[in-house]
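Yeah, one chain of the complex is gone here, protein chain that is, but the others are all in their spots.
Letters A, B and C name the chains as they come in the text, with residue numbers starting at 1 for each one.
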Amino acid sequence: MARHGQWTDEITRGRFVMETGEDFLLKGYSLPMSPRGRAAIIDPPPWHYGGDVLHLAFRADAKKMRELLPPPLMPGPDPQEGVLWFTEWISASDANPDLSFVNPERSQYKECIVMVSCQFQGVTGYYVPYIWVDNDFTLVRGLFQGFPKKLGDVYITRLHDLTPKVGGKKAGAKVKGICVSGAQRIVEGSMEFERQAQPSDVPPVKFYLMRHFPGIEDITKPDIHEIASSRVADPKVADVWVGKGEAKFHASEFEEVADLGAVTVTKAFYYSLGITITGGEVLHRF
Amino acid sequence: MARHGQWTDEITRGRFVMETGEDFLLKGYSLPMSPRGRAAIIDPPPWHYGGDVLHLAFRADAKKMRELLPPPLMPGPDPQEGVLWFTEWISASDANPDLSFVNPERSQYKECIVMVSCQFQGVTGYYVPYIWVDNDFTLVRGLFQGFPKKLGDVYITRLHDLTPKVGGKKAGAKVKGICVSGAQRIVEGSMEFERQAQPSDVPPVKFYLMRHFPGIEDITKPDIHEIASSRVADPKVADVWVGKGEAKFHASEFEEVADLGAVTVTKAFYYSLGITITGGEVLHRF
Amino acid sequence: MARHGQWTDEITRGRFVMETGEDFLLKGYSLPMSPRGRAAIIDPPPWHYGGDVLHLAFRADAKKMRELLPPPLMPGPDPQEGVLWFTEWISASDANPDLSFVNPERSQYKECIVMVSCQFQGVTGYYVPYIWVDNDFTLVRGLFQGFPKKLGDVYITRLHDLTPKVGGKKAGAKVKGICVSGAQRIVEGSMEFERQAQPSDVPPVKFYLMRHFPGIEDITKPDIHEIASSRVADPKVADVWVGKGEAKFHASEFEEVADLGAVTVTKAFYYSLGITITGGEVLHRF
Partner (left out) sequence: MARHGQWTDEITRGRFVMETGEDFLLKGYSLPMSPRGRAAIIDPPPWHYGGDVLHLAFRADAKKMRELLPPPLMPGPDPQEGVLWFTEWISASDANPDLSFVNPERSQYKECIVMVSCQFQGVTGYYVPYIWVDNDFTLVRGLFQGFPKKLGDVYITRLHDLTPKVGGKKAGAKVKGICVSGAQRIVEGSMEFERQAQPSDVPPVKFYLMRHFPGIEDITKPDIHEIASSRVADPKVADVWVGKGEAKFHASEFEEVADLGAVTVTKAFYYSLGITITGGEVLHRF
């Protein structure tokens, strides 16, 4: 079946001119496309993110970690290394820079990310086998990039200078992240703050991802099935704390993350992070 | 970039053999793929559905309705006709026939669907410009098919024979559906039961859909952008009531459904519906 | 501190005349009281309920069960007997008989109830040590009666005649209830249908409850602390199935229900139930 027209539009709005010269009236970077282009579940990149990250570097069984990596990704320098993130994001886009004001509900979310150390053509990074988020726009935006997002309720301790008995960031402060999905607690991670550190102490995270979209006519032939990496601009790290941590994956009828077995947290960080994602690169098509 | 292997697997599980002969270890019809293939957010079709439908046929401004139709879909025989559904589904798949028992949370959802009468090569049906659901598996399954799903809280009156003052299905019974998304009430529809009717009285619904998945390298070039229709098997309609109805779309900063203006409900139905979706057909690629 | 006026109002609305003769303008059976009396979180009784009940009679350690009973309640004839209910209710009141139509969200809820067999002055019944619900109006209405409600997400299998692979009520059908609260799965109960039965086969349930409201000036002196029973009118049972069941209480940092240990389900029922609660009786004040 041939394409009957030409996609001509500027970067933020999908305008399509048919071969007949008729305009394609529906606009939007994503579904739902609509006459004014306001209804789309997510705006086009660049996508901006700022938030606080509970970052737990862990070690798990090397064989179990290997099983989570799709070819052509290879295990990283330390095949046992993984990272668990609990994050709380405020996000924005160039197309709707005011979104966090107009509708806070459509700009905030929490997520729990499991990462496995890997490398591709000698460049190390992390593959994301599992990730849960608590809002729809980020779920779909994630799928576009290759984050295998599901909905989960993510709870993260918040420190506050003025809450008696809790207090703000300081040595001895403790934070925990909990992820519940499908009516079960799935992931837990925690950290006790020890001391402040430098942004350069935080291990950088490069994401390797699987983009996948099943076919509808023949379900054994996906329309998209490829390994990609995110294109990240302007990462900023601030207000870094290091400490000791713990992590636990809970058994579940459906989730397989607990197959990793017991894990040991080797380093724990809590910091503020700002990034912009401008798109991604396809590294491998199956 | 060439594909480096062969997709060989049986219908329900994605096993991939690399050119190197190495198995692709991750399984799943959808993301997240995992070693045992249990973690995927949704199983492969056939997808089974059974539930109760509040079906409101409405008329709206023909020009506004036309603006919601992507080419090559053309307006239906009555260009003013649309349908609003509020449904509560119990769903299942062949791959996990026990799912509604093992984890009810992953088999039930409610949705609100807006449809616009259309035709393609002389076959009439309905295009779905807007749809909201309240669970993640159906959101993602919908995207695969071309339903432009967002999350919404969907509330629907339930009748029950044993609730005093409410009662069961009978003449005079009243049901209402409400859809809230993005912190706003977006859609409302209601019906007052008048009399029982035959399954053949219910207008059949054939879905025309837009499948769309943005590219990640060049965001103006979608990886998928096409018009499809669902492949529906074994529709069963039962316990049909007809009556009079009302519908209202509420203004919102983001949703455009209220641009349809005031609508008039011409027919109202409430019935039980069972269907199986086995996949779809791509009708047009842009 | 003396009372400065007189409560004079009719049964459904709280109108208060001050000693000064000035009307107390705020109306409502419950907070929030408001000028028009529409804002109250719950209407006055009679409260009507209709829904479907998964009823699991279980046996647990007699000593553990005894520890859950406040005096003057005494263990029931079988001190090991308890009941677990998962229910889905449609509720209504005389004051707002149309509520389930006008706002379905304010008339539907699911709950998980744990009951311990007991007796008071020779009349057997069940004390409710723990209960979780998923909506606010029922939480507060429960507190008024003495149900110690917390919020929980309650998931219950729904059977539907038209869902392929699931189907409706029949021998072999299986339903499960799951209760999640405080980010943890707390209770699970399930049943496999064996055969239909008579309404008279269903063990009746009389509720014994603790009404408690802490004092605000001296927190060791509750304003209310008493044992009560519900006044239930017109119970109707229909569409009864019996079968075999299972139940499990999960450990939690906060909930103590799992202290009951392993329990054995002795009888499992699934049925429709309609009742009206018109108030209660105070049996004992501490």
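By our rule, contacts are C-beta pairs under 8 Å (C-beta built on N, C-alpha and C of every residue); 3 or more make two chains touch, one makes a residue touch a chain.
As the structure is a prediction and not an experimental result, all values here were calculated from the model.
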Exercise for the section: Based on the whole complex, identify which of C:Ala39, C:Ala197 or C:Ala238 touches the chain you can't see. Expected result: C:Ala39
Handout entry: Touching residue (missing chain; options A:Arg195, A:Lys221 or A:Lys236)
Key = A:Lys236
Exercise for the section: Write the list of chain B residues that the hidden chain touches. Expected result: 153, 155, 178, 180, 183-185
Problem - For chain A, the residues touching the chain missing from this view - result: 48-51, 89-94, 97-98, 100-105, 107-108, 153, 155-166, 174-178, 190, 234, 236, 238, 272-274, 276
Problem - Where the unshown chain meets chain C, residue by residue - result: 1-5, 7, 9-11, 14, 16, 18, 22, 24-26, 29-36, 38-39, 41, 44-45, 67-68, 70-72, 102-103, 105-106, 129-131, 135-136, 139-140, 143-146, 148-151, 182-183, 210-214, 216-225, 228, 253-257, 259, 279-282, 284-286
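What we mean here is this: only the chains that are shown with their structure count from here on.
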Problem - Co-neighbours of chain B and chain A - touch as defined - result: C
Practice task
Could you tell me which chain's Cα centre is nearest to the average position of every protein Cα atom shown?
Solution key: B
Practice task
For the Cα fit of chain A against chain C, please give the angle of the superposing rotation, nearest 5 degrees.
Solution key: 180
Completion exercise
For the pair chain A and chain B, the C-alpha centroid-to-centroid distance in angstrom is 27
Completion exercise
Rounded to the nearest Å, the gap between Cα centres of chain A and chain C is 41
Problem - Rounded Å distance between chain B and chain C, as computed from the means of their C-alpha atoms - result: 35
Problem - Two or more partner chains touched - positions in chain C - result: 153, 155, 178
